[in-house]
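For reference, the structure is listed below as structure tokens.
Apart from one protein chain that is not included, each protein chain of the complex appears where it belongs.
Up next, subunit A:
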Amino acid sequence: MNTVALSQTSAGGSPLRRFSNLLYRRPNLYLSMLLVPPLLWFGAIYLGSLLTLLWQGFYTFDDFTMAVTPDLTLANFAALFQPANFDIILRTLSMAIVVSIASAIVAFPIAYYMARYTTGKTKAFFYIAVMMPMWASYIVKAYAWTLLLAKGGVAQWFVQHLGLEPLLQFVLGIPGVGGSTLSTSHLGRFMVFVYIWLPFMILPIQASLERLPPSLLHASADLGAKPRQTFMQVILPLSVPGIAAGSIFTFSLTLGDFIVPQLVGPPGYFVGSMVYAQQGAIGNMPMAAAFTLVPIVLIAIYLTIVKRLGAFDAL
């Protein structure tokens, strides 16, 4: 069937044939034809939108008339440094940092075990077992945690039956960590964040450990290093790019989230929820736009830091 189709057109006169010859002879034309649709979409819709948004950050919002006027001002960006707003930024930033560190600590043994002690079917099993929760619905995972942490829910049942109630009460009593119940505490919110972003940390670490040549470990052992020394001085330093790559996700995703802070944890805005409230209930798009600059700048700073750690080679 193929050969028939081929021989019919190989005579060379058809417009399609001439067109494809033209494309082959002019690779630049071919390239631009491929590139124009995605570039148009991303240039016009995505980048255009980002610029529109940032430009609106310079507009003026009148507190009395609740109207936005296109008078350019820096007041919105300056307002980010007011104590109330700056608190929100600090709260979000510290959560993002703590969540990233905790995710790395929880993820490392899983990734390490996957990379060094599993082969064939077990490796595939681990891989899928990490990928499935990563892709499983974000909103449902957050919902599952509201069920887990609810009064009379699963977490409380376990705490009661394991006799850990005094410990839980003690932890919830620590200022800055606790809250009145698990589901309204910083601790609860922190746990949900770590849970939801954990797979994003496991996979890059696993990939970086997977690339580690076994000969290095043999060399280290031959030279007399104990397993512990090999781990601390060879394996851990070489997995830093993977940890850094994973932390890009945990850091960036926590920074912009506004659903989890709304569902779990004490009242008080996050950057994401502030953006949402400013544009929605208050209708202050300029201030919302100014607030979106915060995650963009923080992520840009973060990326320059982790780039030095080799994160981009491990992505």
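Basically, a residue touches a chain if its C-beta (ideal position, glycine included) is under 8 Å from a C-beta of that chain, and two chains touch if they have at least 3 such contacts; residues count from 1.
The rule is short, and it goes like this: contacts and distances are computed from a predicted model.
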Listed names "Lactate utilization protein C", "Glycolate oxidase iron-sulfur subunit", "Inner membrane ABC transporter permease protein YdcV" or "Glutamate synthase domain-containing protein 1", matching UniProt entry of the absent chain: "Inner membrane ABC transporter permease protein YdcV"
Taking the full complex into account, find the residue in A:39, A:90 or A:305 that is in contact with the omitted chain. A:39
Please pick, from A:72, A:90 or A:136, the residue that touches the omitted chain in the full complex. A:136
Touching the unshown chain, subunit A contributes residues 2, 5-7, 9-10, 14, 16-17, 19-21, 23-24, 27, 31, 34-35, 37-39, 41-43, 45-50, 52-53, 56, 106-107, 109-110, 112-117, 119, 124, 126-141, 143-148, 150, 152-154, 156-157, 195, 198-199, 202, 214, 217, 248, 252-253, 255-259, 263, 272, 275-276, 279, 285, 288-289, 292, 295-296, 299
